[in-house]
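Everything on this sheet refers to the single structure shown next.
Removed from the display is one protein chain of the complex; every other protein chain stays in position.
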Amino acid sequence: MNVLFFGIAKDIVGSSEILFSDEEAKPATVAALKKDLIKNYPEFLKLKTLAVAVNSEYANDDVTLSGNDEIAIIPPVSGG
Amino acid sequence: MNVLFFGIAKDIVGSSEILFSDEEAKPATVAALKKDLIKNYPEFLKLKTLAVAVNSEYANDDVTLSGNDEIAIIPPVSGG
Amino acid sequence: MKKVVEIVDVIDTAKVYTELNHVESGGICVFVGTVREFTNQEQVIALEFETYRDMALKEMEKIADTAIEKWNLNKVVLRHAVGEKGVAEPVVIVGASSAHRDACFEACRFLIDTLKETVPIWKKEKFKNKSVWVSAHP
Partner (left out) sequence: MKKVVEIVDVIDTAKVYTELNHVESGGICVFVGTVREFTNQEQVIALEFETYRDMALKEMEKIADTAIEKWNLNKVVLRHAVGEKGVAEPVVIVGASSAHRDACFEACRFLIDTLKETVPIWKKEKFKNKSVWVSAHP
């Protein structure tokens, strides 16, 4: 499982990409992923919003994650 | 007194400019000018609006006209 | 120069952004009016524009000044073409440049709406078999 980080999320985790190897306990849903992230990096709690994209589409908390998904952490967008 | 005609007004009178020589009875106000015009060219009655400009500013009916004024007949505008 | 007010033979759409660019602006809104091929299902061959130039420029200046004052604009452009314009050619370009986007959108709409109401410019639609002065009759 491959998780991408952008903007301030990249600064918080100190990396633009984290690979979960097969051996590790992987979060099963978007909600679980967010929970793990916040546990490991409490800074995420300070953000205005925290969204997750699965295969480059916004994903609700109940979306399940599989090993082949491209997952991205989407902090508050600020284009334009 | 010099009166300019534009757009459909030019087509109605068949000229882009009419000079009132000093000898002629000249209209004293914008209202009188409009009345004269409509009398001589009833087609003006069919227009949606009929405005008059005196020295390149829109002028109300009660504005008085003098021999040195540049007067223009402004049919409905349609720029843009 | 804060405002550009012009009546020209041919509109160069490419230069308007340069004219509206400003270090204090975060937003630029531009409207371009072009010749449509069909009006009420009738094919238009060309539009012919004429103007009372001195008065038109005065009225366009007034519109620019009003907009600058009301929306605190950094730059304004009002430029209208005259002569014959074929299908898809630009006939008018107006633009506003401001700190934030609300102001430039509202101002740009005001510029074109007011120009169409007050500026002494007239257009004739040329069809295959007739010509019509637009908006002349009720």
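In order of appearance the chains are A, B and C, and numbering begins at 1 in each one.
In this text, a residue touches a chain if its C-beta (ideal position, glycine included) is under 8 Å from a C-beta of that chain, and two chains touch if they have at least 3 such contacts.
Quantities reported herein were computed from a predicted structural model and do not represent experimental measurements.
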May I ask you to name the displayed chains that the omitted chain touches in the full complex?
A, C
Of the residues C:Thr13, C:Asn72 or C:Ser131, I need the one that contacts the missing chain.
C:Thr13
Against the hidden chain, chain C presents residues 13-15, 17-18, 20-38, 87-88, 90, 99, 101, 104-105, 108-109, 112
The missing chain sits against chain A at residues 4, 6-8, 11, 46-48, 53, 56-58, 72, 74-80
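FYI, only the chains that are shown with their structure count from here on.
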Could you put a whole-Å number on the gap between the CA centroids of chain A and chain C?
48
Measuring centre to centre with CA averages, how many angstrom lie between chain A and chain B?
73
Calculate how many whole Å lie between the centre of chain B and the centre of chain C, each centre taken as the average of the chain's C-alpha atoms.
26
